[in-house]
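Removed: one protein chain of the complex. Kept in place: all other protein chains.
Now for chain A:
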Amino acid sequence: MTSELLQFAFSGLTVGAVYALVALGFTLIYNASGVINFAQGEFVMIGGMSTVFLSALGVPLPIASIVAVAVAVLVGLLLWALAIEPARGASPVTLIIITIGASIFLRGLSQTVFDKQFHSLPPISGDAPVRLAGAAVLPQTFWVLGGSFAVVVLLWLFLERTLLGKAVLATAANRVAARLVGINTALVVGLSFGVSAAIGALAGILVTPITLTSYDVGTLLALKGFAAAMLGGMGNPFGAVVGGLAVGLIEAFGAGLISSDYKDAFAFLVILAVLFFMPAGLFGRRSVERV
């Protein structure tokens, strides 16, 4: 029984790490612009699918992965430059609808560019499970957890240790004051789209060997990442990580102990519970700081 629970915990943390990265992407863009980018899941899909198709063309996996991240960043920047930036000054609701449109468009486009099949990638360190206190853990799990941890640390260093990172935080805290000290806040929004796309694509590449990918995996990932960001408190990077892991664990234990038929319903339940019982989430930013 305990080994079974440990098994649930590992699979929960693995998918949870991916939700956490999606939620971080939501958080970055939301903080810079007030926009909730529902095309965030498509960045994950683009990362996975581009790597799959590049390696099918014979491109070595490491290079395919780097190019795939670059493709996602390009898509993110185009989304910003062609759809978000021209609509500057529009209400957040309008901007959110734009991102939903972009998400549908990107799904349709990848159906044409790629295909409608499910695809996998070879795991980085083989597929012989590692035995851990009775649980069988795929080596790729450690790549997902380690890679996500590295992303979180790098993002933290960027935000806390560089002037550009502080400009991102300043824009999130007070956009008008940020402009008054000379920050080009429109570019900060562009930067946040680029970084979010890179983070999403990396998540997609790392998790594809475990969960597979297809043109439409972005929809559910966006939903679950959104649930994670809501649970953690929209706008709080730390909350996004905690929320992601929590949604992953809820899902894994729920599917394991209750029924796997309802696996995807738990994220909805999390969203509803947060909306009803604690709209600010676990670590919601106190609104007084947003002048």
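Note that in this section a contact is a pair of C-beta atoms (placed from the backbone, for glycine too) under 8 Å apart; a residue touches a chain by one contact, two chains touch by 3 or more; residues count from 1.
Criterion: contacts and distances are computed from a predicted model.
Engineer: Which one, "Succinate dehydrogenase flavoprotein subunit", "Ubiquinone/menaquinone biosynthesis C-methylase UbiE", "YhhN-like protein" or "ABC transporter ATP-binding protein", is the UniProt name for the chain you do not see?
Structural biologist: "ABC transporter ATP-binding protein"
Engineer: Consider the whole complex, including the chain that is not shown, and state which of A:Ala17, A:Val73, A:Leu121 or A:Ala167 touches that chain.
Structural biologist: Here the residue in touch with the unshown chain is A:Ala167.
Engineer: For review purposes, identify every residue of chain A that touches the missing chain, sorted by number.
Structural biologist: Within chain A, the residues that touch the unshown chain are 163, 166-167, 169-170, 173-174, 176-185, 285, 288-289, 291.
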